[in-house]
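Heads up, one of the protein chains got dropped from this complex, but the rest are sitting where they should.
For reference, chains read A and B in written order, and residue numbers begin at 1 within each chain.
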Amino acid sequence: MDWVAVALTEDVPPGVVIPSRIEDTDLAIWCTPSGRYHAWSDRCPHRGMRLSHGFVRGETLACIYHGWQYNETGSCDYIPAHPKLTPPDTICVPTYTCAEEGGVIWVSLTDTDRPLPALGGRTPVRSLPVNMSAADLAAHFGATTFTTIAVVSDVDVLLAVQPCTGGTCMVHALAAAEADRSSVSHWLENLRATLEGVPA
Amino acid sequence: MNAAIDNHWYPVAMITGIDAPRETLLLGKKITLGREDGTCWVLDASGAELPTVERFGHLWTSPGQPNRDLFTIPEADNPGRRLVDVGSVKVKCSPLRAVENFLDIAHFPFVHTDILGAEPHTEVDRYDVKIREEVDEVWATKVKFYQPQAAKSAAGGITTEYMYRVPAPTCSVLYKTCPPRPGEWDIITLFVQPLTDEWCEVWPWMALYDDDSTMSEMVSFQQLIFMQDRSILENQIPRKLPLDPGMEVPTQADMTSVAYRRWLKKIGYTYGAQLVAA
Partner (left out) sequence: MILYDYVLSASCYKVRLMAALLGTPLTLRAVNFHPGREHKSPEMLALNPKGTLPILQDGDTVLTDSADILRHLTADHPEWQSSDDDRWLDFASDLNDSLGLARLHDVIGYAADIDTARAAGVTALRKLEAHLTEQRFEGLIFLTGKTPTIADIACFPNTALAPDGGVSLDPYPSIRLWMRAIRSLPGFIEMPGIHRLHELAHPA
């Protein structure tokens, strides 16, 4: 499996957890207070609650439901209902390969030795949801893969496309550092309107 | 037809809320209910009349042939109690998830913060749980927890004692320390109508000793609490309740939930349950 862009780093500041997904795999993406990113299965093993609704406290991610805290390896190391208990090693959250490059958080659902996608020195602009599948979006631009799609029109933009559930996708757009981000953002809104066939 | 599921009584309406006939769902099937000359009726999709019971302010029905009467709560009849129709809230989760959440106290500090619980008072002491075979009900007793504001009638933080009872698969009755009347129990129930196996309508009902709060205040308090739970219930994966061990990890604080799941499995109540790990 190839790398997939799941969020921009500026949208996941230290101490924040967000929901994300790759197709049908729900992810909790979080950043420790010291700035390390993690991509986990978005499900607390205790009662199935989405961890993306939880909170970062210290270098742990805690579930909102019962406050169970998971350290950076995904192992549970604190259960508030039993403060004196050392939780068994078996209580852990499945974790995925996660890396940060060029202001983008990348995830691979399987171990990979592929290099991270080249971004050509571009920097992130914004992410936006599009009601179109990642494959159809790639096909629209004549691209064979949606990992990154270079678009050269009136603006030079690189689109890193994240396939989501229900035939939708999230588009993470990057542009040259000197580009006017507001113009790129408007171009994206118009692109989405064209792709979805609705007025912007 | 599955007798283990159909032969139970289910809440389908608050009696005071029935005016014109209306449709709803029960176990995924359309039913129609109404009231004529003060008596409530329920019809199934084919127009056949279903049995009814009017109790605890609610209308109950069954798509099957219940082999016993709807459970009773004798304590609720004690003079001086105020009976509170809380109204219903719809939730996209298994009816069994809604009941299990009601049986859980460990979430209070995080979901009902500063009301039913608060850090650092998170510890759950051992309590007693058993399936009372003679009545075929799940009971948890001697459940104690520190609560900043246990009820609308509570003036400050107290250690509250709870008894939980599951008299039917989609219903639970909670007996709880009554702040203004030490020695008596407040009664708070959760009656769950299974609309489908992943969608339910929850009808809380209460019988409280509280001479000071207005009825609206008591309704508000319970709606506040239940709506705090709703955002949890709609975000548990899977929406159905896993009955097989292995998919979710309980601890000692979850003894009531473990007994509830075991009991559901024993009586063959599988509606809204997930039996095989996904």
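By definition in this document, a residue touches a chain if its C-beta (ideal position, glycine included) is under 8 Å from a C-beta of that chain, and two chains touch if they have at least 3 such contacts.
Because the structure is predicted, anything quoted here is derived from the model rather than measured.
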Partners of the unshown chain among those that are drawn: A, B
Sole residue of B:Phe110, B:Tyr127 or B:Tyr271 that reaches the chain not shown, by the stated touch rule: B:Phe110
Candidates A:Ser41, A:Ser127 or A:Thr147 - the one touching the absent chain: A:Ser127
Residue ranges of chain B at the interface with the undisplayed chain: 14, 16-17, 85-90, 92, 110-111, 113, 119-120, 122, 214-217, 219-221, 223-228, 230-231, 234
Contacts of chain A with the absent chain, listed as residue ranges: 7-8, 11, 13, 15-16, 18-21, 53, 55-57, 62, 64, 67, 80, 83, 126-129, 164, 170, 181-182, 185, 189
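Going forward, only the chains that are shown with their structure count from here on.
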Between chain A and chain B, centroid-to-centroid distance (C-alpha), Å: 38
Partner chain A, residues of chain B touching it in the complex: 106-107, 109-111, 119, 122-124, 231-232, 235-238, 242, 247-253
Residue ranges of chain A touching chain B (in the complex, touch as defined): 26, 42-43, 45-50, 53, 64-67, 79-83, 85, 90-91
